[in-house]
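Below you will find the structure I want to go over with you.
The other protein chains are all here in position, but one chain of the complex has been omitted.
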Amino acid sequence: MKKSRRIQQIIVYLFLIGGAAFCLLPLFWLVRSSMMNSLQIFEMPPKWIPSPFRLQNYVEALTTIDFFQFFRNTLFITVSCLFGALFSSSIGAYSYARLEWPGRRLFFGLLLASMMLPSAVTLIPTFIGWRFADLINTYFPLILPVWLGSAFDIFLLRQFYSTIPKDMDEAAYVDGAGPWTIFTRIIIPLSKPPLIVIGLFSFMNSWNDFMGPLVYLNEERKFTLALGLQMFQSLHSAQWHLLMAASTVVILPVIVVFFIGQRYFIEGITLTGMKG
Amino acid sequence: MKIGGIHIQHKRRIAMAGILFALPSILGLMLFVMLPMLASLLLSFTDYRIVNTPKFIGLANYIRLFDGTDPYFYNSLWVTLKYVILRVPLGLVFSFMAAFLLNMQFIRGKSVFRTIFYLPSIVPAVASSMIWLWLFSPDLGLFNSFLEALNLPTLNWLYSEQTVVPSIVLMSLWGMGSTIIIFLAGLQGVPRSLYEAATVDGAGALRKFQHITIPMMTPIIFFNLIMGSIGAFQVFTEALIMTQGGPNNASLFYNYYIYRQAFQFGEMGQASAIAWILFIIILLVTVIFFRTSKSWVFYESEV
Partner (left out) sequence: MNKAKRVAGVVLSSVLTISLLLSGCSDSGGPEAQGGKNGQKEPVTLKFSFWGDTIEKKTVTEALERFEQETGIQVEPMHVPADYLTKMTTMVAGNVAPDLGYLSSGAALSWGRDGKLLNLTPFMENDPDFKKEDYLDQIWYEIEPGNIIGMSTAVEGYGLMYNKDLLLEAGVELPPTDANKAWDWDTFVEYAKKLTLDDQGRNALDPNFNPDKIRQFGLQYDPYNMMAAVVSNGGNFLTEDGKGFGLAQPEAIEAIQKLADLMYVHHVSPTPLQTKNMPDTALQTKKVAMTVSGNWALQAFAEQDFNLGVGVLPKLKESNTLLDGAPTVIFKSTKHPEEAWLLYKYMTDPESVLPLIEGGLWMPLKKEWYTNPELINKWAAGNKAHPEGYTEAFMKQTIENGFRTPGFEVKNLDKINALVTPALDLVWTGKQKAEEALKGVEPKVLPLIEGYYGR
């Protein structure tokens, strides 16, 4: 291999490794703190290796709050939202990207506009709406909106779908296929990468969502992990060591799901369907 | 004529399918978007403090902002604008570069790198803010130690009015894992055949980048530009957790200002007015982006 190529490659690696080290910093800090007592966590300059390793933080953290109950709840909500996101965003984006119907532009515009109004001011009207439907303290407000389409997901998929040449559709229509067939036979198979992206984001969002459960859930037995984490902190004090241990446990599934999921970004798969 | 009849029938079929497919999102829009937005718009014309019944007061909430009675409005707009102007271009460039580097064929361990780059966005805010407080610490933080080692003057980072916004921009750049992932997915979608054909034609790396990669990526770049801008205008968490809008209101980001008005002062009507102004601004910016996009975004489906 040419020397200059080799050097180029090394430089790229350096950048990537440097960036990766920087990104690993908080996780590292989190994990090392999870095995220290509160005092050591804040020592300056920071000690990066805990000594001794306090694994009992984990035991204590998981027993102080109703961890497994929260875990079950969070899992239920997250999986429900996941299906909802994949379902609604794929059909919605297809419609906006490919099918012409009166009012399409208007609604797409509204969809985008929905992301522009800060949620602080829609929080209360939305809450009152759910109150009106007597669905406070249920999981409905957290799951149903996702089944009816998230603007972010639909917009993203629509952009992806737009990169697929239309002539494939045309050919299919000529062959007598309908929109549904085109959707299932052509579009879906080609959109694995963005669908995986949406799935991952949806998972992460639901898993870490804090505001929704805080506002809509009143009974502790319905709480999610994100709320559980907050219990280690209060206005004047925090049990840092337990908070760190619990946080580590909570983000572990996200990391695992992400690691597994992104392996499906298979190199070489094209969105045009014309491989190689 | 038969052909004409089929044509119309075909169009109708498409339109019906279109509406059907879009039905969940339309429903969602109506219930969860339009209604609350309308409600907040109406509230912005009232004096509503949660504990009273809303009382119509016309444009008073808006006038208070523009004529300076509210001392934070213009300041907050300016601070937010500073943030957006720094953050959006930097964010796009950095994440695109990262995704591009990550996508190079010779890189081993791509899965690991991808996961690591995404980590900052999933680590809980409490851990990230602790890390950054340490990094930014004027006495013992990594950044200042670095600067000292290079014999450069140290900075006050989060604690000085001049440097707090750039510091927060720096912090937010680190959390742009999702943008990188989206760019990656987009890069995967550029057909290899195009690159191969270009190589055959004798094109070098730079040429390929300029004439294949970038144009094919424009829809994704456009997406990240829009989402990045909308997100940047609504920056919030850092102000809430780390600076509380200070020092001296130098990081009083607009969204935090709204939140404070709504939930700390209990002034829902006023907060709604403040929010709607931001909405209009973001809307205008997005419309401008969309209008100008026709000249640079390349949708293959429209070829």
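The chains carry the letters A and B, assigned in the order they are written, with residues numbered from 1 in each.
Methods note: a residue touches a chain if its C-beta (ideal position, glycine included) is under 8 Å from a C-beta of that chain, and two chains touch if they have at least 3 such contacts.
Bear in mind the structure is a predicted one, so any value in this text is a computation, not a measurement.
Asks: Using the touch definition up top, pick the residue from A:V12, A:I188 or A:V249 that touches the left-out chain.
Replies: Missing-chain contact among the listed residues: A:I188.
Asks: List the chain A residues touching the unshown chain?
Replies: So the residues of chain A touching the missing chain come out as 38-39, 42-44, 64-65, 80, 83-84, 86-87, 123-124, 127-128, 131, 134-140, 143-144, 147, 184-185, 188-189, 210-211, 214-215, 218-220, 222-223, 227-228, 230-240, 242.
Asks: When the complex is taken as a whole, what residues of chain B touch the one chain not shown?
Replies: 49-52, 71-72, 133-134, 137-140, 156, 158-160, 246-249, 260, 262-266, 268
In the analysis below, only the chains that are shown with their structure count from here on.
Asks: Hey, how far is the Cα centre of chain A from the one of chain B, in Å?
Replies: 16
Asks: In the complex formed with chain A, which residues of chain B make contact?
Replies: 10-11, 13-22, 24-29, 31-37, 39-40, 43, 50, 98, 101-102, 104-107, 111, 113-124, 126-128, 130-131, 134, 137, 140, 174, 177-178, 181-182, 184-186, 188-193, 216, 219-220, 222-223, 226-227, 230, 233-234, 236, 254-255, 258-259, 262-263, 268, 271-272, 275-276, 278-279, 282-283, 286, 299-303
Asks: Which chain A residues qualify as touching chain B in the complex?
Replies: So the residues of chain A touching chain B come out as 9, 12-13, 15-16, 19-20, 22-27, 29-30, 33, 44-46, 87-88, 91-92, 94-102, 104, 107, 110-118, 120-126, 128-129, 145, 147-149, 152, 154-156, 159-166, 173, 178-180, 183, 193-194, 196-197, 200-201, 204, 208, 229, 233, 243-244, 247, 250-251, 254-255, 258-259, 262-263, 265-272, 274, 276.
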